[in-house]
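Missing here: one protein chain of the complex. Every other protein chain is in place.
Moving on to chain A:
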Amino acid sequence: MVVNCQLKRVYVNEKWCLGCHLCEYYCAFASTGEKDMARALKDIRINPRIRVEERNGISFAVSCRHCTEPLCVKGCITGALSKSGGIITVDRNRCIGCYTCILSCPYGAVSPSEDGAIQKCELCIKTHEGTPRCVSGCPNGAIVFEERGE
């Protein structure tokens, strides 16, 4: 599976982003492991790994770019962040919450999770196979999952 999708990335086209924020909710839902979104997210303030940035009528979603030379991985002092098969993942057991990665990510794509360890987009590989939920949940094709080369 990893071999198949290692070159596929989440790309965003702001031309079609409606700023509806559904990607954030599908992202938050994906990490709960629940079957029903209402049950999973009812009365919860979500903390998604993809965020819609908007100003002056322009909006687009931002999530991890899985950089070729990832500054977050370089800066990680415990080796909790690593890149394999083209995807940058976090080992939550090794993360000590120093947030060096958050400071060094040029895209602002890394954020603290509720329990102190950091969280970031891992292309949904830990929750389910196939297309990441933000992509399949986007109503206007503004977020795509495709191979474009580095």
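Things worth noting here:
We adopt the following convention: contacts are C-beta pairs under 8 Å (C-beta built on N, C-alpha and C of every residue); 3 or more make two chains touch, one makes a residue touch a chain; residues count from 1.
Here, contacts and distances are computed from a predicted model.
Between the names "Nitrate ABC transporter permease", "Thiamine pyrophosphate-dependent enzyme", "Protein kinase domain-containing protein" or "glutamate synthase (NADPH)", the one given in UniProt for the chain missing from this structure view is "glutamate synthase (NADPH)". The missing chain, though absent from the display, is touched by one residue of A:Leu41, A:Cys67, A:Ile102 or A:Ile125; that residue is A:Leu41.
Of the candidate positions A:Leu22, A:Ile50 or A:Cys121, contact with the unshown chain belongs to A:Leu22.
Interface residues of chain A with the unshown chain, by the touch rule above, are 15-16, 18-22, 25-26, 29, 36-38, 41-42, 44, 57, 137, 139-142.
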